[in-house]
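Every protein chain except one is present and positioned as in the full complex.
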Amino acid sequence: MTSHQAHGSHGATPAAQDPVFVGETRTKLEELFARYPTKQACLLPALWMVQEVRGWISETDIGEVAEALDLTPAYVKGVVTFYTMYHTHPVGRHFIQVCTTSPCNICGAEDVVKALLAATGCVELGATSPDDRFTVIEVECLGACGFPTPIMVDDDFIEDVTPDKVAGILQRFP
Amino acid sequence: MADELVNVTIDGMPVSVPKGTPIIEAAKQAGVLVPHYCYHPSLPSPAVCRMCLVEVEKAPKLMPACVTSVVEGQVVHVNSASAKKAREGVLELLLINHPLDCPICDQAGECELQDYVFQEGRAGTRYAEYAKRYSPVEDFGPDILYVPNRCILCTRCVRFMEDVADAPVLNVSERGDRAYIGISEEQKLDHAWSGNVVDLCPVGSLLSKDFLHKARAWDLDKTASVCPGCTQGCNVSIDTRDDVVIRIRPRPNLEVNRHFMCDYGRANYRWMNRGDRIEAPLVRDGARHTATDWDTALARFEQVLRGASGSAVILATGRASTESLGLVRRLVDRFEVAAAVQVPLGEEAPLSGVPNLALRRERAPNLAGAELLGYTPQWAAAMRQALSAAVVIVLDADLDQADEAALAAAPGMVVLLGTVIADALRNVELVLPVTTMAEENGTYVNRDHRIQRYQQAKSQPGMARPAWWIAGEVLAGPGPSADAPSTAAEAFELLGERWPVFAGLGHGDIGYTGRVLRTGSAPVPGRAEGAAR
Partner (left out) sequence: MGFPHPSHSKETVVLSRYFGDAGARTYDGWVERGGYEALKRALAMTRDAIVEEVKASGLRGRGGAGFPTGLKWSFMPKDVVKPHYLVCNADESEPGTFKDREIMRWTPHALIEGCAIAAYAIGAERCYLYIRGEFTEPWKVMSAAVEQAYAMGALGADALGSGKRVDIVLHRGAGAYICGEETAMMNSIEGKRGNPRIKPPFPAVAGLFGMPTTINNVETLSAVPHILNRGAAWYKALCLGNPKSTGTKLISICGHIQRPGNYEVTMGTPVKEILYDMAGGPKPGRTFKAIIPGGSSVPIMTREEAEAALFDYEGIVEQGSMLGSAGMIVMDDTTDMVYQIWRLARFYAHESCAQCTQCREGTAWTTRILERILTGRGKQDDFQLLLDLCDNMTGKTICVLSDSCAAPVVSGIQKFRSEFEAYIAGAREPAMAVV
């Protein structure tokens, strides 16, 4: 039950925060309601909005989403923990996902992981670097097997990464 | 509407079942239990445990019996080699992370994992990779603990809260073999019906704190009973060990409570174990009571009734049986009578997924029965009349201090048929020890006029007797008499003479799921007969 423990070293969220779904974000959410026959169906898009604003999805955020969509917090939490792209604990400023599934694995993905860990200063997969800049995780098939090794840095999808390119790539993400 | 019947053969046994019946239910008709975990007749079936896979002739692969409907001419093998191997495989997989802590697990003895592994599992595990997964016990709510290590992810609890209670406070969190039953930190499992998840859990993963480490399942004696908590009349089992009530659990009755009962009813048993009981008849001798034998006490009761005239008042507990209420009422037939039954009120708490099932406001199991017997819930009026009545019979009512004081000062003769005695009533004329519903056989009539039997779950203390026995003896007159009822069934038969609604009916006709009385009046809206699906 590792999801219970926030193991990121990122600063804790302030206790009192403005809600996510106000102003423009609220309007965006309400526009979504028209596209689906149920409010519940807006759950994945709503969680994406929260993550965009907060960087991760806290218990408080889960409560807010639940309220906005007439769901219970437990229900929302069950969904959040199903999908691996939602962060249930704080992560570094830049979140790096490295594909290491077989097609990339046979083309040297594990060396890319090692290079990334070394270059970012993250002690292990899932940990955040001491300067809060990076979190590196392994990810299952990114769907770009012809371009090994693909990595994602935040929303940037980068193909053909090899250990020697790592330093140059990281420079783009201060 | 006549259901279309379908003929199928299950493990060689031909059966005819209504079209649409799942194989697992058809198999029950054939006397074959298909082992299962996630399936439950009162929950939607997700077919996830894959334990109920059976071989269906002509099907390309094993079929889950819980969601596969019967088809005319179908031949099903529950115990074929391939089905058994599949089940053995599921059991082995369920055990790879399941602790072998049966010796300290409350579920042991009534655990479906234990039972099926014993029945058809492998003798040993082949899991040699790592230590078992370990996660700490979690507090889910006021009465519920979650032991994730034992969980087999059947999701019955999640589905109960979501689909039956309409309060989805449980979830499946994470995925793969990291999955567990989760709960939000903000919303605990404190729903009025949440205790059912403990019963539904096929293993010892969800535990009742109240029952925690109190008893081993095999040491419990289970008695078919009816919940005395409210007018719903949920069927229950009173589980005792060494004559002490340890827990109350629901007993299935598809017409009344399906497989469920509320937490109020579940917790409402401590009074059954009270130690400060009246154990012998007490007669007033001047300023004090003297313990005596039943012959003396009954003679005194008869004297009291014979010597009085005018009005009589009965103040009865709402937990009194139909038999007791009826015969006690007959005792005072020659008086002008005010008979009241005590009905504490509480909040209504429906179980939204089951029509016509709720913890009712009226917290008296036999209110409807009492009304049929001429009692009313007008307690305050009856109390006022008691202050001028010639005879007042208190039938185990739960009196508050004001009532006690008033009765203590009442001019008429006060006879207490009780289980306990309050200090204020230490000078009443006669005190006769009676049994609680847990200590006698009897019947209750629920709000839909369904009469249901309950059985004696523990022995009565000392000389306590059911109130119907006392009334029956007094009605039959002094000395040994064949007319006096010696069983609750005999007492019940005496009711029909006076109240036609019970005429021609015996305990044997009621059975163990009850029978709806023909009361002549239209059922109250929302109380349609058998409305619970």
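Going in written order, the chains are labelled A and B, and every chain counts its residues from 1.
Convention: a residue touches a chain if its C-beta (ideal position, glycine included) is under 8 Å from a C-beta of that chain, and two chains touch if they have at least 3 such contacts.
Computed from a prediction, not measured in an experiment: that's the story for all the values here.
When you scan B:106, B:174 or B:493 for touch with the missing chain, the hit is B:174.
The chain not shown here touches chain A at positions 35-38, 40-45, 47-48, 69, 71, 78-79, 82-86, 97, 100-103, 105-107, 139-148, 152, 155-157.
Counting over the whole complex, chain B has residues 46-51, 53, 61-62, 64, 67, 85-86, 89-90, 92-94, 96-97, 126-130, 152-153, 172, 174-179 touching the chain that is not drawn.
Here, only the chains that are shown with their structure count from here on.
One inter-chain figure worth recording: chain A and chain B are separated by 50 Å, centre to centre, where each centre is the mean of the chain's CA atoms.
Chain A meets chain B in the complex at residues 1-3, 59, 62-63, 71-75, 77-79, 81-82.
On chain B, the positions that touch chain A within their shared complex are 135, 148, 162, 167-175, 178, 180, 182-187.
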